[in-house]
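Apart from one protein chain that is not included, each protein chain of the complex appears where it belongs.
== subunit A ==
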């Protein structure tokens, strides 16, 4: 009984922090309809600022605390302004992921990657109330959270801005008609959100250590709390946070401590599938289907797949490369990795590019492929080729489940769920050590086909190249068939596609299966080429790298996916040893591309080509058919 009381109390202490972060996410979402995946990293960054003020400038705690919050508010406003050019939901998501990477890397450069300890606000002796042990700091957490929430409620209830802001979240048009300065309101919302995050960071830091990953798992918990509470109701979100804290406590003290973090993810999935509107949220009634997304115009699906010329160029370069660098195993090894990531990227593109569904957890699928393949070869005794195929099929089945779940989830929720998957799978691999060998990882067998043992980089190169070529051919065929057209049609207009007989559910699930299948194949190859896998290879950070490589290369384009994969393996080579510099480069490139050049590197290539064409054929006027008049007359007259 006593233990139960203690568990509940501890749950409330941690739950109130979940609630704070969740509130910060939700007020921004409600007013500006943007979800900030960098929120946790911003809080981490502000906490480090507080740390510097304390440790380097020796300010008193309260001053440092306030300093960090001021910084946090300013940072939030800055982020808001950076995100302005992003129009669509998915570009906001990806842009905040880019910021996630940048903040992490910059923090790593400034404060290092090693954890530091952060002082508690109150360091008094614990005392006991009815046998429940409480520390003054715990009470301070709860108190501060309650005060902040009350202030928020009062702010929204009585303040004129608050009233306008509530109106805003209900109807943007009326508010602008009301003459409220929408822009100022948005800025205030973001600043408040930043402060909430900063407070949470400073309260969370003493419970563990302060490092760049301080808020990564926390963010997922906050999403769970927000979803639990319905994403739109403030009291709902607070209750969501508190109950998540308590439930986690119960799971860890009565079932297993190891399951604690995975629990939040499982809960998230269950809630989203059963009651997507959460505990208190209003059911959002959707009549009919949402029609065409505003973003589909950014894509060019006029020539899906890869042209014959590009295929030939790739073939020539890729066959010549190993002979040029025959002695250089270092380069060959990275070329092999590039090939593996190309398979993954092309698969990911089926989802992100062609079907318009985001996946922030693709490293999890890679992991499932890799572990399946290693376990099948070493424990079951499958030959390599069979394990490779099985890894694809097993991962494809996981994709099938994910696809079913995704049918009920809109863009934002899908992003959260896949982020959850990406966070949960490495955790599960870590904990499930009878099979996965935990931290230590597993050794993978050297691949062989029949009697032919593939043990040099040179041979592996051709193995991977063969699979890359098959991948390209199959992808090309799919894209230029009924199936590929159905994917793109669904992305451009669900209503239009359904009216033409395209079965939404079938094709959406199929896209997940294909994508996962390729991820599984890539995972298997990765395991056997590298020779060793551990959960660290498949962290959420890798998932973010994958999504950014795709956007950097250019979505909805096979050459784009391939360029992205090459970029991803190449950058760390040039900046060997500096994780931070390459992360900044990645994040920065991703941010610029998503905000200003939606067609990625593949698009640059096209621009370059056009300039080249113009330079070399100045007198070819008059050959222009209507097909080349693109972009001249984009009329959207409405009646």
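We take it that contacts are C-beta pairs under 8 Å (C-beta built on N, C-alpha and C of every residue); 3 or more make two chains touch, one makes a residue touch a chain; residues count from 1.
FYI, contacts and distances are computed from a predicted model.
Only one of "Chemotaxis protein CheW", "ABC transporter ATP-binding protein", "Response regulator" or "FAD-dependent oxidoreductase" fits the UniProt record of the hidden chain, and that name is "ABC transporter ATP-binding protein". The chain that is not drawn here is touched, among residues A:58, A:309 or A:482, by A:482. When the omitted chain is restored, the residue from A:72, A:88, A:104 or A:301 that touches it is A:301. When the full complex is taken into account, the listed residue touching the unshown chain is A:496, out of A:115, A:206 or A:496. For subunit A, the residues in touch with the chain missing from this view are 285, 287-289, 291-292, 296-302, 474, 477-478, 481-483, 485-486, 488-489, 491-493, 495-504, 510, 556, 625-627, 629-639.
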